[in-house]
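For reference, the structure I am asking about is given below.
One protein chain is absent from this view; the other protein chains keep their places.
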C-alpha cells in the first residue's frame, strides 16, 4: 500500500521532481545558461528517474525498491551540482534532492 | 513558478496519480478482476495524463494549461467508474479524481 | 490495435521523441547555449507530449486521439524553432517534428 511505509519516500520524490522541473526551466532563463548546462542535464535525469520510482512505489511494484539505488545516485549528483549555484531555484533543488536521497536511503535500508 | 498559483493543482494531480496507480494494482488483486477491467484501464490513462500535466505545470510550460481540459475529462470518467465500486481503493480514487478535476477546473477558468 | 492504423503515427512519434531528447542534450553542449534555451525547452515539452501520445495510442485508449491536437501544436512550434539553428541535431529534430505533426494530422482527420 502506498499510504503507509512508502508514503514519506513518495512525498520526498514528488517534491524532488517539482524542484528539478522548475530548476531546469529557471536555469534556461538565467543570464549565464552555459554555466547551468550540467545542472539542467542532471535536473532532467533526476526528475525522470524520481518520477518512475514514485510511480512504481505507488503501484506497490517490487521494481520500485530496485530503483532506489539509482535514485539516490542521481539525487546526490544533482544536489552536489545545484549546491554550487547561488540561484534560489538551485538551492531549493539541492535541498529537495538531498531530502529525497535520504528518504530513499531509509527505505532501501 | 510552480510554488504559487499552480501548486494546489499540482498537489491535487499528485494525489490523483498515487490513488490511480494504487487502485489499478489493488483492482488486479480483487476476486472479481473482470468487473474491474474498465476501472484499471481508466486508472492507467488518468495516472499518465495527470503525470504529464503535473510535469508541464511544474516546468512552467504553456502546454500544462493546454492539457487541463483532457485531464478534467479523464478524471471525471475515472471518478464515475470508481464510484460504482465499493472497494476502499476505488472510493479513495473516485474522491482523488473528483478533487483533481475540480482543481484543474479552477486553474483552467 | 497498435499494429494497424496507428502504427505509422506511433513510429513518427517515436522518431520525434528520440530526435528531441538528443537535440536537447546536444544543445546543452553547444558553445552558445543561451541561443538554444528556447529550443531546449521546446524539445523537453515535445518529447514528453509525444511520449504520452504514443503510449495512449499503443494502448488503444480514446485519449490518444484527444492528444493529437496538442501534439501537432508542440511539434510545429519545436520544428519552427529548431529550423532556425544550423546544428545537425536541430535540423534533424525539425524534420522529425514536421513528419510527426503531419502523421498526427492524418490520424486526426
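Should a chain be cited, it is by its letter among A, B and C, assigned in written order, with residues numbered from 1 in that chain.
Here is the rule we use: a residue touches a chain if its C-beta (ideal position, glycine included) is under 8 Å from a C-beta of that chain, and two chains touch if they have at least 3 such contacts.
Quick caveat: nothing in here was measured; it's all calculated off a predicted structure.
Between the chain not shown and the residues A:26, A:39, A:56 or A:104, the one that touches is A:56.
Only one residue in the set A:37, A:74, A:92 or A:107 touches the chain that does not appear here, and it is A:74. One chain is missing from the display, and on chain A it is touched by residues 41, 44-45, 48-49, 52, 55-56, 59, 61, 63, 66-67, 70, 73-74. Panel shows chain C; residues 1-3, 10, 14, 17-18, 21-22, 24-25, 47, 51, 55, 58-61 of it touch the chain omitted from the view. By the touch rule set out above, chain B reaches the unshown chain at residues 24-25, 28-29, 32-34, 36-37, 40-41, 44.
We take it that only the chains that are shown with their structure count from here on.
Computed centre separation for the pair chain A/chain B is 22 angstrom, with centres defined by C-alpha atoms.
Within chain C, contacts with two or more other chains are made by residues 41, 44.
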